[in-house]
Every structure is written in structure tokens, then in C-alpha cells.
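A single protein chain has been omitted from the complex, and every remaining protein chain is retained in its original position.
Moving on to chain A:
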Amino acid sequence: MAETASATHVRHGSSIGQPLTRRDGVLKVTGQARYAADNHPPGMLHAALAVSSIARGRVTALDIAAARAHPGVVEVMTPANRPPLALDPDAKTGPFVFRMEVLQDDRVRYAGQPIAVVIAETLEAATEGAALLAPRYAAEPVEAGLDAADVFVPEMVGPGAPAREGYGDVEAGLAAAARRVEAVYETPAQYHNAMEPHAVVAAWEGDRLTLDTPSQGLAWAQDRIAGLFGLPPENIHIRSPFLGGGFGSKGVISGPQVLGILAARLVGRPVKLVLRREQMYGPVGHRAPTRQRLRIGAGEDGGLTALDHQVRTATSRFDDFIEPAGSVSHTLYAAPAIAIGYDAVRLDTGTPLFMRAPGEASGSIALESAIDEMALACGMDPLEFRLRNYAEVEPISGKPFSSKALRDCYAQGAARFGWAGRPLQPRQMRDENGLLVGWGMGTATFPALMFHGQARAVLRRDGTGLAELGAQDMGQGAWTALAQLAADSMGLELDQLEFRAGDSRLPDAGIAGGSAHTATAGAALHNAGAEVIARLAELAMADRRSPLFGAGNAGVVARGGSLLRRDDESRGESYGEILARAGLEEIEGRGSGAMDPAVQEHYATHAHGAVFAEVKVDPELGQIRATRLVGAFAAGRIVNPRLVRSQYYGGMIWGVSFALHEQAVMDKRTGRVMNANLGEYHVPVNADVPSLEAILVDEVDPHVNPLGIKGVGEIGITGTAGAVANAVWHATGVRVRRFPIALEELALAGAE
């Protein structure tokens, strides 16, 4: 896969656009990167959670004496002795403030809820102490599954979208349609399962708290903890340089992290608390299950007449997060009438949360399957059908797209995959061993968002620079891409730049989520760099001794650690010289990044892509393998093609997982997840994705933000999941609408 030099990928300054390897790569492969749980402050104790095995009811007894008697156990924290909080953990003080279970009472809200914390000299003693608590319960009947009785229409979905949206007359559009598809698709509950479990090392000094804990948003976390403990945010120092993945589950501080802090408070010593893998299936969020009913109408010409996307999903009994699975239908296909609606049930589970491509992932597999079904009903090739219904403006808003190179994605992806000549009918292709072969496609989409972020840039007399912000590296390579942006904004080579991040004392970089981090933090760095350069230039231009004196109107260019006159680049001087003469050790600039409201008002901002999948299916046994995937994505400026390609690969593999592998198996009688481990909670292994290709399609976006950056972290799941599902249908002729696709549904379709 050769790098292609093209308009958006050429060097800006010297770093942006370069396929640099990760700055932290050597640290990681040599085990030197320090993750939260690698910290051991002196005197530290270990805490272990005891969690509920029932999903609803009360804890009636804990054998605290037995746990305390276990050698090494120092303390057992229960609702009876848990230190007080300044804020009710069930207070809903904002839409992204989620209720948490931090031993406020004896209620059990879901299986896996923390019910006590055992603190001991060793992890083993704490763990055994937790087992010795042998809880007893007064259990109550459990609500599990999407058919639960109490159905409601939520006030809002996802981060704040309305639960009813649309335009036009869908019923009339359906009535007038020459072809109609009506189908119900089901997606299961899924859990984030980052490799690094949630962990916290908490150390109090009076009312100052030092925390090592993974967080996708340090300032948010700091505020949340400050609020809970009634302290000023600056008293809370959080270090979170690296995350072993987050996928949304580390976006907000979770109950177990707060319990670690409380435990340290209780014993007056530093405490480490790390979740066990099975404890990640409860208190730290999940993707809620969905049941999506799609009704689509099309005319004789294959043009859509109506699109109706109705979502049933689930939230917890005590808090709301509604998986916004209808959101993809806002954006993708032009139709004269679109209706999107939601209802939800309340289950005895932990509260769902954003999980990589929240809403888009679940919605995309349903919409792309239904579109595929409609293409067949119209007798059209799935790509031709999608082009026929290409949205020139965003359907739901009528706004133009800030940029949309989706046609190029379709064309480049299809060409690379070899889509042409695909038989329309299913079950037409076999490989040399007689395995069924199918080809499917899907359109990928994800909004290009921005949050708020800040950064600081410093130029030093020795010619080096410093860029800093409170961003963390989640494994996606943020430190590398952000440093590239910073170096260029400061006119420095990358090796002249010190890059500091991952600490709450640094400027608030906003949240690493919504695929918005590079755009947001990048803009902040860019502006901070621009400001420090401007200040330096002012110094020089006002100084008679500088060759830049009086460059005023022509201006200066910053490059390679020097300022040069724009009208005569032979005249210039280095940053160090300017600072030395001014008698300054360093000079700083600050910048912030955020979406320009005017852009939002005038444009729809999305990344797009097209994914093509080949699967093979054993005709008798039903076993499925996604043998070849090609994705072509357009996401504005590409800061680092190597890292971006990795994001696409990761997303595409997640898409395969969505279609074929991943699900939480819940025992409906008890509301318990029965496969809460990575052996049985299946995700693809290497052998499941033998061939992956991601094409970076050129796209220049003059509007979305000054750097022209869209996000790449989540889009890869969308499109892929549907492409794989459609390929399975094309291979077998069996349309499975419940995901992940079970092999017996293919093997035994039509049998008995």
C-alpha cells in the first residue's frame, strides 16, 4: 500500500501529512510506557471490588468479619463506613453527568454493581477478602430484554438529539412506492472491553488528591471528582498519559474510579483499584441492544420515496442514555420523506454509554442491510442504487455538506475491490474449494465534530519549543499527530519540539471522543503556535537590530526555527537570536479550538466512506469468514496517513466483529452477562481478517475548520458491518437480520 502524494497529503511545514511512527511506540513495546496501574506510590494498598451477583434487589448481609479476619485485609468499605461525598452521586447535574453506584445504599441496580470494597496489603488478600464477604440478597424480579413491559419515548437520544425527527409524509411515500422493504434488525448489547481495565491509583494529602487513572477527558474528570468531593478542581491532580483503549467507556469518570478514591480516603493511604475483566461488564457502560424497524419505499426508477427508521432500545432503570441508532438515516440517502423515531425500555443493567460510533454503528448495519434489500427489490446493483439515491445536501437539515467526496470513495473502493461484474442474485459464486463467496458493500459516515480545547506553545532561547495540553494518548497515536500539528504551527522540526500531555495541570484539551480530538486539540495547538509566532515576530519587527525590522506589511514566515521575511527569505533570524537579544528565556502563546457556530449553521459536516467486503461461507456448516475488505474513506486533511490507516483498520475490524462475532450473552432470568471474559466474548482474531485495505481518499474541506480536519476514529465501523452482512446474504441467499449472524441460521436455513 504505497503512500500517494496528493493535494491533502503533502507536507505543510515539515510534519503534517508525514506517515510518522508513534512517538510513544518504543516506550510501549519495551514496557516503559507507564499506565495508571503501573504506579505504586509508597505505602500503597490494594483494593478489590465485591460486586453483586443479582441484578435487582438489596444486599441484606455481608460477612465483614470474615473478610476482616483474612490476613492482610486492612479495611472493608461498605455503605456503613464509606466516607461522605459532597454531592449525591445520583444527582443529575448535567446531561453527561451519569449516576454512579458508589455504596450510597444497599440497593442493587444491576449485576456486577459494586457492593463493597476490600482494602488490603496485597491484591491477593483484597481479592480473597472480597470473596469472603459472601453477600446475601433480597432479590427482586429482573427486567431483561427489549420486550420489557414499560416502554417510554425518551426526551432526547444520544448526546441530545430529539427522539422524533423527519420531514415529508412517510406514509404517503410508502403508499406511492413501487417497491417496499419492511424489515426488523436486532443488535445485541456490547461491551467496550478496552485492553486496559479501568484503574485508579489514588493518593490524598489533606484535601489534595493525586490520581493516576485513564481518562478520555481530564478536565471533565477533574470537575466531576471535585464536585463529588466538594473540592476546588485544582486540588485534583490527574495523570493520564496513556490509555489502553477507551472507546467511550473512559469518557466519564465511573463509579469504580470514585470508589478507589473513597477507599484511599477511608484508610488514609494511597490505594490502587483495578477492575477485573468481568467487572467491566456492569459499572463502566455498554452499547445498548437495539431492535430497528425500517420501512423503505422506492419508485420504479429506484429513487427512494420514503425512509422510516424506528428504533427500540434500552437504558437502565435509573438513568438515561439512548443509543441514537437512527442518526445515520439523517445523513446518508436522499428521500422526499424521512421519519426517525425512538422508544426504549428500562432494564436492570448498568447505564449504557457512548461506545465507538454510538448510534452510527448499530444504525448503520440496519440501514445498510435495508438499503441492500431494496436495491435487490429494484433489481439494481447495490452501488448503483446508492448512487441513484446520493444525498447532495444533508437530507434532515437541507444544508450543503462542507465537503463530501463520497462519490470518489465509491469509485476508488469499487475499483480496488473489483466490484464490477458482481452478480445481482445471491449464491452465484464459489471458490476453488466450493465455499460460497459473497460480495457486499456499505456506506460509511460519521459526523465531523469539535469540542472545546486549549493549548500552550512556548519557544525557548535554545531554539527548541514546547507544546502542551492535557490530552492523553488512547493508543490511537494522538501524541504523534498532535505533535506534528504543533511543530508545524511553531515552524519547528519535530525533533526540536518537546511535547507534554496527559496531565490535568496542563491546558484543558477537551475530550478525546466523537472522533473530534485531532480537530479540537489540533486547532488549539495550531492557534497557540500561531500566537507564539506572532508575538515573537512582533518582538523582532520592532527591534532595529533585527533583519526583520520593519518587515511589518510584508510579514514573516516561520520555518525551521527561524523567522524569515516573506518578501525576501534570505533575510531572517533564528528564534533563539530574537529571544536572546530581547533578554527573554522563552516566549509563550495560548490558543483554543472549537467549532465555529457559523460553520454549523451553514454546513453539514461529515466524513464519508465506502466499504466493500468479500465473505466466504461453508454451505453446509455455515461458518463465515470475511476474507477481503476494502474501505475508501474521505475525512478531510490527513495529518498522519499511517495512524489514520490504523484507525480505519481498527474500525473495519470492529465492523466485522459487529456483523459476525460480538455480543453480550445475557441470561434473561437473572440479567447477568454469562460471557464476561475475553475468551467467550468473541471479537475477531487475526485469522478472521486476513486481508484489509484502507484507501485514503483526497478531500479538501475549506469549511469544517481552519485545518480542514475531520475525524477518523469511528467511521470505520459504519459501512463495514453492513457490508459484511450484505456479503453474507450475497454468498448464501439467506438474509439474517439478527446480529451477530449465527452460523446455524445460514447452515440450516430452509431446513426442517
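Everything that follows uses one rule, which is that contacts are C-beta pairs under 8 Å (C-beta built on N, C-alpha and C of every residue); 3 or more make two chains touch, one makes a residue touch a chain; residues count from 1.
Following the convention adopted for this analysis, contacts and distances are computed from a predicted model.
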Problem set entry | Among "Xanthine dehydrogenase family protein subunit M", "NitT/TauT family transport system permease protein", "Fe-S cluster assembly protein SufD" or "2-oxoglutarate ferredoxin oxidoreductase subunit alpha", UniProt-listed name of the chain not shown | "Xanthine dehydrogenase family protein subunit M"
Problem set entry | Sole residue of A:V142, A:L435 or A:L485 that reaches the chain not shown, by the stated touch rule | A:L435
Problem set entry | Touch criterion as defined above, residue of A:Q113, A:T127, A:T464 or A:N640 at the omitted chain | A:T127
For this session: For the chain that's not shown, point to the residue among A:M44, A:A172, A:A534 or A:A747 touching it.
Result: A:A747
Exercise. Of the residues in chain A, which ones touch the absent chain?
Worked result: 53, 71, 124, 127-128, 131, 430, 432-435, 616, 618-623, 625, 660-661, 665-667, 669, 672, 674-675, 680, 682, 684-688, 743-744, 747-748, 751
